[in-house]
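All protein chains but one are shown in place.
Then we have subunit A:
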């Protein structure tokens, strides 16, 4: 058992290699990401939808909250701001803008901000918004200007600046063309400083006409093909969330590599981690007296002299038996070095050669880097098309970093997919699936068991179809991580108790039972011997069988020929226990060499069937 435990319990101490390979972010070249929510606070936003649908404002707040909480968990160092426009009251740095209300300045999101946004939801939230901000005149130009100031006041390096406008008014200034013009100017100023402006437009009666005004405000699409503008307004919370998330998540390469097809044919690709196990973050040490974080310093010194040792004064060693083998530190690195980082194409294989169970770590995603090698995108695209067409994957040797030993990956082509709202749900590119070496595959002896009869299988099929559902990879939250953050939230906000987390990966037993109804019993009748209890320990069961005593048991063991034939016809012969089967064999004078159930079954079937 030891090794299972070793795997599961080391979760707090992440392995060095994994950390390096899967941290999934190249922070070196990037600074922090920033995101400003610029939300329309006009009366129209607060109108509830039909049938008690949430108002556009409610939906927006829900989205803002989910971005806040996901940032806290996944990238707490990003900066986020929440700004309202079209308010009655004003609140902004220097208070130079009327009708602009900076609710949250550009900063890391924390517990208090999440609460603030919670406070703005629902009827109470609408009331609070009306009390503190109110709805008033609109000047998008002022609002954008104010946001520009938020950015310029930040002294940190920002890698990615994004501004999302949430509104349901396609013509915010009515006939005031001066304000329109001012807004356009300010928008282009912002865009010039590298801010990407997105429009998250929501449903309004009569439809949202982007061309009236907003087409001049938002940033042009990243490339000519991309639909920069979602032409359809959002009327569902999920859609809005998806749109925001699609835009909000930054793409960070784990590494940029060359995919080498042959001498001199190098395609630059970026590697992205699209699924990374989120773990509970590691603890930070605080000084007991002041609760301030302390730093840890690890140093190595000489036991005798007590002097600190330089890296050059340390060597590395391994012990085998009594022998200690010593190497220089750089030798330890060179042992791991096989070649320069990169992907080397070995060849192609048909897709069916990729085995489902050849899985050793999460896949990574590859997309061309035109900025590194010009022409990469075209070749990559051609390779992608042809691999899909021929239904093959590319086998590559992958050295992901300097001094990393090679692994082999299967590059599986992936076609771009968009949903009904034209939001990309799967990007075009290759998924690199890591393949196991011989060492990674363990020999597991498969136990021999009898084959199920068609009737039993059919029963199981019925059960399976009763319990069908549509799996979505984003449907399950990690209860462990969620609970951890709820706890922190409660402590940070002095709440009495943490909010309840729903354990989404708990089977909904009642529903399942209800859906299955009598099927369970029918299945059991078909499959299990009478009185069989799968939950009891096999050893214990044998004991009770033994204590029964031979004399008493014997009569029970006998099964008439008719019964046996009936069992055989129904395919339920396997339900009988081994002793009964043995007895039956004896009865018919069948000599069986084996004692395995299947052998007994085979022998009986052969005899009775003839």
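Keep this in mind: a contact is a pair of C-beta atoms (placed from the backbone, for glycine too) under 8 Å apart; a residue touches a chain by one contact, two chains touch by 3 or more; residues count from 1.
The rule is short, and it goes like this: contacts and distances are computed from a predicted model.
> Select, from "X-ray repair cross-complementing protein 5", "Erythropoietin", "Transcription factor IIIB 90 kDa subunit" or "AP-2 complex subunit alpha", the UniProt-recorded name of the complex's unshown chain.
UniProt lists the chain that is not shown as "X-ray repair cross-complementing protein 5".
> Taking the entire complex into account, which one of A:516, A:568 or A:590 touches the absent chain?
A:516
> From the listed residues A:212, A:385 or A:606, report the one that touches the chain absent from this view.
A:385
> Identify the residue among A:130, A:203, A:327 or A:590 that touches the chain left out of the display.
Once the missing chain is taken into account, the touching residue is A:327.
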